[in-house]
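For this depiction, one protein chain was excluded, whereas all remaining protein chains were kept in their positions.
Entry: subunit A
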Amino acid sequence: MSGVTLSNVIKRYGQVQVIHGIDLEIADGEFCVFVGPSGCGKSTLLRMVAGLEETTAGRMSIGARDVTHEDPAERGVAMVFQTYALYPHMTVAENMGFGLRMNGHPKAEIREKVAEASRILKLDDYLKRKPAALSGGQRQRVAIGRAIVRGPEVFLFDEPLSNLDAELRVEMRVEIARLHKEIGATMIYVTHDQVEAMTLADKIVVLRAGRIEQVGAPLDLYRDPDNRFVAGFIGSPAMNFLEGTVRNGAVEVPALGRAVPVPVRLPPEGTTVILGLRPEHLGLVEGDESFTVELTEALGGVSYAYLVAGNGERIIVEERGDQRSRPGRRVGITFEPERAMLFDAQTELRLR
């Protein structure tokens, strides 16, 4: 068994604490994704698991072994970097076999493992080339191959697709998912792209400012976020937030010009709350004139209408089919009250 367990893991640079006590359990064979905005500490946390950053306090174990202060090479992890980090002076085959060579494995075994990895990643034709003669996608495949050859217990990916163009990114995303299915090892994957997180993960860890905001399966986070941050981060386009006040057992929303009967246990009368509405749960209606269409983005299958309310609040509505709203039109929105989420305006916690 080679799950990863972090207990109260802390990272400090001098006086500045950047990771504030992370507790996390990643099961054997699980695909775990760390997401969060830039500077949230997701890469730092991954590098701590790799051993490239020292852990200031707390405990970290891989399988049953305590690896908190172990050398990176002893941890049984392999890492794939955003910039590929291939050794430019070595061929693809040498790059992939470097780790085994350093650990004194016999040549025949290295050749066999490199051949196996190159078969999985379809790199057979490139084994004799240097990294400079490869495209970005091929380089990243070599970097993944280098990780596979070492046969690690845990794979670490540090934003591996960020340097690729959009089309290739989708392709590689599928490839990584396939790879995980094929070798079944534990994988930790860092990204700021919530689409990658949603599509790849068994478990998503949403981080903000060195703290875990929420952990859960992708759809659980989407359907049932614990707070406004997670609700806004998961889902694309992001969830709309409108300010409201609790009045007479419903939420009065100035932007909508009406009260919404959200079916949750409401806080006391007069409390300010935030109403969360996903763009895909909204529809446009005629007759109501509370919003003005600012612009629309047509993506083919769907289009997004950017609306601005009379009080200046903005929301996005997803339109399906051939219906397109012209900018400048005045419209209203409709939705099922059960789909709406309510957040405390002060603590930003979800009201259930």
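We adopt the following convention: a residue touches a chain if its C-beta (ideal position, glycine included) is under 8 Å from a C-beta of that chain, and two chains touch if they have at least 3 such contacts; residues count from 1.
FYI, contacts and distances are computed from a predicted model.
Taken from the listed names "F-type ATPase subunit b", "Protein translocase subunit SecD", "2Fe-2S iron-sulfur cluster-binding protein" or "ABC alpha-glucoside transporter inner membrane subunit AglF", the protein name that UniProt assigns to the chain not shown is "ABC alpha-glucoside transporter inner membrane subunit AglF".
Residue-wise, the contact with the chain that is not shown comes from A:79, picked out of A:79, A:123, A:212 or A:316.
Checked against the full complex, the candidates A:50, A:177 or A:209 give a single residue touching the omitted chain, namely A:50. Listed for subunit A, the residues touching the missing chain in the whole complex are 50-52, 72-73, 77-79, 81-90, 98-99, 102-103, 146, 150.
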